[in-house]
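Structure in structure tokens, see below.
The complex appears here without one of its protein chains, the remainder shown in place.
Up next, subunit A:
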Amino acid sequence: MTLSEGEKKYILDSVNDDCRIDGRQRNNYRLMQVETDVIDHANGSARLRIGETEVLVCVKAELETPKPETPDRGAIQFFIDCSANASPQFAGRGGNELASDIQSCLDRAFSSPSVLDYTALCVERGHFSWTLFVDILILQCGGNLYDAVSLGVKAALYNTVIAKVAVKFLADNKPEVEVSSDPSKGFKLDVTNVPCFMTFLRIGNHCVLDPSLEEESCGQGSLVVGITVQGIVTHVRKVGPGSFHPTSMEDALNTANAIGPLIHMQLLSKLKEETADKRGFLR
């Protein structure tokens, strides 16, 4: 988005006065909407909307042979599609750079073993384990993609149900998978420790949370912090041009520590509410 100098000045001043152009304070998020179980074919799915940003996240689990170095662990893989619907900038290969940035952030944030119980995804040591393929589609881009994507991933993982399978060894010691005939039988993942990103965009000397597209176009760089419900930081990365003064980075991390767990708890309680609220086809 291209803004005139006057508009940029207006945004900069509004951030300085702690009353942003849409009336929020620096640490306020926009209204969030989350809906789970939107794709039938998937093991889990979620649609998440923050302001004008909308993402669709879909989890598919597939049985694969685990890697030889981690025979008793499953895996998670992220794929991001920045569709040209979201922004004309993404047409052709325009969205690839952003997509690979978000993907590598997610990979890093999920690389720590405490995030998900990867051993629960193992079916038979050395033979079968579940790999979760997380496909993220960006439907609309209204700023703050990192946060929206990570919250969407958490919601989709919460919704994910994986079939219970048993492995039988045949006479020649070949393993064979038996799927339970009851499709409702399955297990859910423990998503308590799944991290979410909080993006701190630096505008002038202050950092704002959940920036809109207008604010992003006059920001000087942002700090992406992946934080869990317990306030454990699993990933920090500076993205975009611009640098951070050590004190503003410290402030951002402290804010993340204070607000991050609250966002997690809110999201989880809303997800629980939503799941309980579903009555058949009509919601």
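Criterion: a residue touches a chain if its C-beta (ideal position, glycine included) is under 8 Å from a C-beta of that chain, and two chains touch if they have at least 3 such contacts; residues count from 1.
FYI, contacts and distances are computed from a predicted model.
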Chain left out of the displayed complex - its UniProt protein name, from "Autophagy protein 5", "Exoribonuclease phosphorolytic domain-containing protein", "AP-1 complex subunit gamma" or "AP complex subunit sigma": "Exoribonuclease phosphorolytic domain-containing protein"
Looking at A:Thr65, A:Ser180 or A:Asn254, which makes contact with the chain not pictured? A:Asn254
Touching the left-out chain: which of A:Val191, A:Leu223 or A:Leu267? A:Leu223
Of A:Ser112, A:Thr131, A:Thr192 or A:Ser217, the residue that touches the missing chain is A:Ser112
Which parts of subunit A are in contact with the chain that was left out? 97, 100-101, 104, 107-109, 111-114, 221, 223, 225, 227, 231-246, 249-250, 253-254, 256-257
